[in-house]
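This is the structure, below, for whatever I ask next.
All protein chains but one are shown at their positions in the complex.
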Amino acid sequence: MKKKLMFVAVAAAFFGVAAMAPAQQAKLSGGVVKIGILTDLSGLYSDLSGQGSLVAARMAIDDFLKQEKNPFKVELVSADHQNKGDVASNKAREWFERDGVDMIGDLVTSSTALAVMPVAKEMNRVTIVNGAASTNITGKACTDLNVHYAYDTYALAIGTGRAVVKQGGDSWFFLTADYAFGHSLEKDTSDVVTAMGGKVLGSVRHPFPGTDFSSFLLKAQSSGAKVIGLANAGTDTTNSIKQAAEFGITPKQSLAGLLMFITDVHSLSLKTAGGMYLTEGFYWDFSDATRAWSKRFFDQHKRMPTMVQAGIYSSTMHYLKAVKAAGTDEAKAVVRKMKDTPVNDFFAQNGRIREDGRLLHDFYLLQVKRPAESKGPWDYYHVRQVIPAADAAIPAAKSECPLLKK
Amino acid sequence: MNGGHMYWGFAALIGFGLLAPVAGIYPTFLMKCWCFALFACAFNLLLGYTGLLSFGHAAFLSVAAYVAGHTIRNLGFGPEWGILAGTLSAGVLGYVFGSLAIRRAGIYFAMITLALAQMLYFVWLQMKFTGGEDGLQGVPRGMLFGLIDLSDNTNLYYLVFAIFLAGFFLIHRVIHSPFGQVLQAIRENEPRAISLGYDVDRYKLVVFVLSAALSGLAGATKTLVFQLASLTDAHWHMSGEVVLMTLLGGLGTVFGPVVGAFVIIGLQNQLADKVGSWVQVIMGIIFVICVLVFRRGIVGELGRLLKRPL
Partner (left out) sequence: MFELLGITPQALYSQLLIGLINGSFYAVLSLGLAIIFGLLNIINFSHGAQYMMGAFVAWIGLTQVPQWLGNPDFVINYWAALVLVPLIVGAFGVFIERTMLRRLYKLDHLYGLLLTFGIALIIEGLFRDWYGVSGQQYEIPEVFQGAINLGFMFLPKYRAWVVVAALTVCFVSWYVIERTKLGSYLRAGTENPRLTQAFGVNVPLMITLTYGYGVALAAFAGVLAAPIFTVSPKMGADLIIVVFAVVVIGGMGSILGAIVTGIALGLIEGLTRVFYPEASAVVIFVIMAIVLLVRPAGLFGRER
């Protein structure tokens, strides 16, 4: 008993000293800022996040330490969540409880993001979601310690829907993956299409995952709609695009991808994907700033960055700067700081993190170039329109997140 | 049968279970292991002791996980009632699948269970309450019997371990009951069991339901540990994994599935970050090795060395 008391006393004294000594320095748990990138290193989404996300996070940390002259130590750990919610939440718990990780980033696929967020909330740590798409992340499931940075389905669907109608594509037919994700993509888009004065002629739901889309595509074809909206993702999307070309549906009717990445276009080749519309939150060949950063990224990773990877860099940088400014890595203080500071870099101009955690930034309506228009590898898009930040996020009034109701 | 060594085995198991978290092994990892150990034991009851290879046991794990998650999160059930509801639903599903599958034997049985489980996977994907791809998240751990706070990892750990032990001993009892003897007779020689006047189909169905319910118990408990239920539980990979755990640990041994579950979960945990997609290749290689040269499994081989059934 006596021994225990003594230990407590010594410990208290020690921590007292430790807390007092670096008065001018940041108060850091464990004396270090530990960032964990939890991503898909082996599965379906490893192209759009994966190793590239690690490269981006590492770049951000190195740049931060160089710019700010090593204000504190920053460590990076990474793990593969295999796109499984239980693996992700298990790993997050382990990182928080045992390894003292302060922030978890990336979280590609919504199931893993939604699984990790409550764990982080419980342990008072930060999550910065870049890879996942669900609007639930800043909706029903929102937490005050989470930031949803790069994009969500609303931004992509709304962006594409609105802009394509403006370009004259006013009658739509949806090819929808038959599960919650596909349904919400279809609903968000058809709402905006009708609001803009367009018509939705119908939709067909295909099993997920599917391989043969021809019968569904035939229905879309016979509907006579000008635009076929692809409310699906990944190989479902690439298969539908490929088979639409095969059945001569394109280019008579045009396709609009509601969730697509530059890596999908890369894998499909311009010959198949040329002419279709999609929305992304970042395109490497947009401005001098994006080109400069993307070139550095390309030198390390040998592929151009996706919006997820660019978002990882930008958000990690923003987080580290917030830690420095707040003088602590305590989650609430850091997220407060992040929300109070606008984001101004190659990724976002005058970006602002809303109370629900959504980063408001511009999106781009893109049209895939035809092979003849492309000047070389990765020259894939025409930027058709910049979608202003205000139009790209769920309006605060419609949000299901209680944090916006205050 | 000389059972003395068994008691040493039980004692070692219980001692390990009680002391492991104190010894500093990460409790969430241990809880995952116990859940899968129970799942594998339930599976072993079917394959190891009755000779029925189900390739669709993920169905029972997932139905219980979803039902437990749904009842606890949305209907406000206490954890004990959620687990009970999950277990019962797995039992009912076991009855439905079992009645269909036992109409065929051997390889057909395996294919039918696989196909039925795959059908259920699609059903989960489309249902609203499962959250589809996103999974069912944020299940509160709650208070056991309204008294014990399960958000405390230690409390939860001992609950999970107790549930495992209960399932484990129930299976042990069943195997050594007259009912269990009939099951083993069916495994060894089904026509003879029929000719002795046993209603073999009835026995098969009962053991199938029992195995399904216990798998459900494991699934429901898992939901409480991870606070979520997801499609991973329902995928055919999961059905394959439980076969592998049982096979590696030792088919038809009492302790085999437990050892197998710990080894496989531990391997996955260790390897996942180091080798990426090679995990699947390594699992496949273990499978092939087990089938070709290591059919007794770890515990089976050990039992052979000690000249005692374990």
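As written, the chains take the letters A and B, and residue 1 is the first residue of each chain.
Assume a residue touches a chain if its C-beta (ideal position, glycine included) is under 8 Å from a C-beta of that chain, and two chains touch if they have at least 3 such contacts.
Everything numeric in this text was worked out from a predicted model, so none of it was measured.
Only one of the listed residues, B:L18, B:A162 or B:V281, touches the absent chain: B:V281.
When the whole complex is considered, the residue among A:D102, A:D152 or A:D178 that touches the unshown chain is A:D178. Set against the missing chain, the residues A:S171, A:T194 or A:T235 yield one that touches it, A:T235. In the full complex, chain B touches the omitted chain through residues 51, 53, 55, 100, 103-104, 106-108, 110-112, 114-116, 118-119, 122-123, 126, 236, 240, 243, 247, 276-281, 283-288, 290-292, 295.
By the touch definition given at the top, chain A reaches the unshown chain through residues 42-44, 46-47, 178, 204-212, 214-216, 218-219, 222, 234-235, 238-239, 242-243, 246-248, 263-264, 267-269, 272.
The criterion applied here is as follows: only the chains that are shown with their structure count from here on.
Across the interface of their complex, chain B is touched by residues 41-43, 78-80, 82, 84-87, 89-90, 93-94, 97-98, 109-111, 114-115, 118-119, 134, 136, 141, 178-181, 207-208 of chain A. Residue ranges of chain B in contact with chain A, taken from their complex: 26, 28-29, 32, 122, 125-126, 128, 131-135, 137-138, 222, 226-228, 230-233, 272-273, 276-277, 279.
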